[in-house]
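In what follows, a single structure is set out as structure tokens and then discussed.
One chain of protein is taken out of this complex; the other chains stay put.
Residue numbering begins at 1 within each chain, and the chains themselves are lettered A and B in the order written.
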Amino acid sequence: MKKTGTEISYLDAIREAQAHALRDDPRVFIYGQDVGAFGGAHKATKNLAKEFPGRVLDSPISEDAIMGLAVGAAIEGMRPIVEMQFADFSTVGFNQIVNQAATLFWRTSVPCPLTVRLPFGGTSGSGPFHSQCMETVYAHYPGLIVLTPATVEDAYSMLLEAVAIDDPVIFCEHKFLYYHLKAEKLPSEALPVGKARIAREGRDMTIVTYSAMVHEALEAAKELAPEGWEVEVVDLRSVKPIDTDTVMASVARTGRLLCVGEAWPWGGVTAEIIARVTSEGYGLLDAPPQRLNAKDTPVPYHPNLWMAHRPTHHAIAAAARNLLRQ
Amino acid sequence: MPAIPIIMPQLGESIAEANIIGFLVKPGDTVEAGQDLIEVETNKANMTVTSPCGGRIEKITAQLNESYPVGATLGRIETTNEEVARLGLEVSAPTKPGDTDRVAKGNGRWSRVQPTVRGLPVPANAAGASFLSPRLKARMTELGLSAADLAGVAGSGAAGRVTVEDFEKFIAHLEKQRMSQASTMRVAVADAMRRSWTRPIAHVGMPVCLDPLFAYRKVARPKPGPALCALRALAVALAENSAPAGRLVGSKIVHPSSIDIAFAVEAEEGVLVPVLRNADKRPLKDLIAPYNELVELARERKLPPDATGGSIATVTNFGTFGLEWATPIPLPEQTLVLGMGAARHAPNWDSVKGQFVPIMEANLTLSFDHRVLDGGAAGRLLQHVADLMSEPEKL
Partner (left out) sequence: MVQTVLEPGTAENAASFRETYLAAYRFMLLARLLDDKFAALWRSGRIHGGVFLGRGQEALSAAIGVGLKKGDVFAPLIRDAAGRLAFGETVLDAARTYLGSARGPMRGRDGNVHRGKPQEGYLPMISHLGAMISVVNGILFARRFKKISDTVGVASVGDGATSTGAFHEALNQAAVEKLPLVLVVANNHYAYSTPTSRQFACHDLADKAAGYGVEADSVDGTDLNACLKTVGQAIARARAGHGPQMVVAELLRLCGHGEHDPADYVDPKLKSSPLGRDCLKVAEEFLLRQKWLDAAQLGALREEMVREIETAIAQVQREPAPDPFVEEWRALATRHLGETHEENGN
């Protein structure tokens, strides 16, 4: 199944990581809707049921019971990977995630080593219930780890690490990146979970972001370079925990901060970063910190509306220019 | 009567515009809903623009052989309200965002939610030329600088504010210049002068005849210096009316509780200002010894802590440097500085003799906080001091 010599997509990386996990650890199994013979709605588990019989199982449409079963299996020492067909549907299993999985260790000292894969984020034409970003609500609850890989390499290595972590991990894989992002090969080593990555070094301002928005931010930085601005882009990689040290060091270098997120404006990752930088690094800021998020409405269906709803590299560049001019 | 625009319709999936090739109606014609009005040509076929409703053609604005995009207005039809309602057509002109909000409120009353708590007044603009960012302030604190030290630093930020980059460039530039360490006294005086200068300081001056003073000095024992005489004269004048030495705090004038007057003594690297307490209560001859003692202590930098501070005015004899006039700055907590210039021979008109006669003259200046004192009152005070100095035996 290893693709050598051909390009590997973000989706391939996720599939490879699962194959790797299934192969190396008999405690791992995959459970979710349509993941078995069908290979998953997004094809993230294609051929895995065949290669690992009895380890990749179709569930009924019961997100609550899916999550409860995963918790029970984790108590018994297994390492379940649950695929939610769309992040948006995880709300049906929300209770089990935040009240059962997230509280188990704190209440009983028994760890809950499960991984929930959430295909999240917007793609054109998907509409309000196939596009949501759920990282904010899960990050808010103590007891959960929330990962948001932005690269093919991170999709692979962070999913492997997620399965190995003894706590419940919410793995937010961006649907837009599935086929749009490709790499030459899978990594043999990686930054550990909990460390952010400097995606682009800069001098004049820092953009802190995650997942698909990292690529939009990099495009914006390219747009600003000929104007004489060197923009640093920080890829958070995980939104819980947040690597505050890397963010703070970057703002110390540049003095200006713009946070970008695809989620909605109220609260969320961008608010959290700014709260931390302002309270712990107030003296580092040469200008008021800014943020850019999606519009405060459900995600629209029509491409005209969808394209205006979320931050794009043009919008990011415009916000950056504003900040640079202050 | 409402008028409906005639709009270029979406004539096909990828059609963006169409060319006008003929008009089937003219202004004034009565038409029915759906009637053909204008012939157009697209890159696929010839089509027609039909009437949105029944009514009368008010005007056609489209031109023959011109292209118009989908959605463009080609003319207007006058019609009835019923027709508009029947067809659910939009009649009103596009509203501004605020208007829509008001309309959307239904019953027309649109009130803002009143805040229940009134807090601190929020500055209208937290940025702008005077904005010092947290980072800039942190750096300034680190280097022991204040906003006054930034005067002359060019700001490249919004509204000309000094950004931290501008600041760092300034510091780097400074470090290329020759620098010597300023003494603690220099830094302290700098701080006092900066704080004092936040007030509007004004100056008045007048020449005063010193002959009576010099005559008195010939016979007096011990001999009072001219500055001390001026100090005592000022004390007497202020004892009669202390308002000119009051401090303005907000809308109140704080009157001095005792006439304590300081005098300037030049010491190494700066000026010390020891104080003669209750200078109004002791005659001139009793002030000489304490004055001389304080001068000695000041020169030796051995002034006790209670010898300075708490004065309501300062007297400075800049004449000792040969200066005829100067504009001294009062200490931050004072309103007045009385200055005396160098004595010189000067002609004075003697109206009795009808000619100029030589006298010894010096300029007497008064620097004051113009919020507390105006020119008239300053002048009157100065005149009173000059008058008192013309009878030194009474001081």
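Points to keep in mind about this one:
Definition applied: a contact is a pair of C-beta atoms (placed from the backbone, for glycine too) under 8 Å apart; a residue touches a chain by one contact, two chains touch by 3 or more.
Not measured: the values here are computed from a predicted model.
Considering the whole complex, the hidden chain is in touch with A.
Check A:R23, A:R107 or A:K222 against the missing chain and you find that the one touching it is A:R107. Of the candidate positions A:A19, A:I165, A:A183 or A:A271, contact with the unshown chain belongs to A:I165. One of A:I8, A:V35 or A:A70 touches the chain omitted from the figure, and that residue is A:A70.
Interface with the hidden chain, as seen from chain A, comprises residues 29, 59-60, 62-78, 80, 95-96, 99-100, 102-108, 110-113, 142-143, 145, 165-167, 193-194, 240-242, 244, 279.
Everything below uses one rule, namely that only the chains that are shown with their structure count from here on.
Chain contact summary for the complex, chain A toward chain B: residues 255, 282-288, 325-326. Touching chain A in their complex are the following residues of chain B: 126-127, 133-138, 157-158, 163-165.
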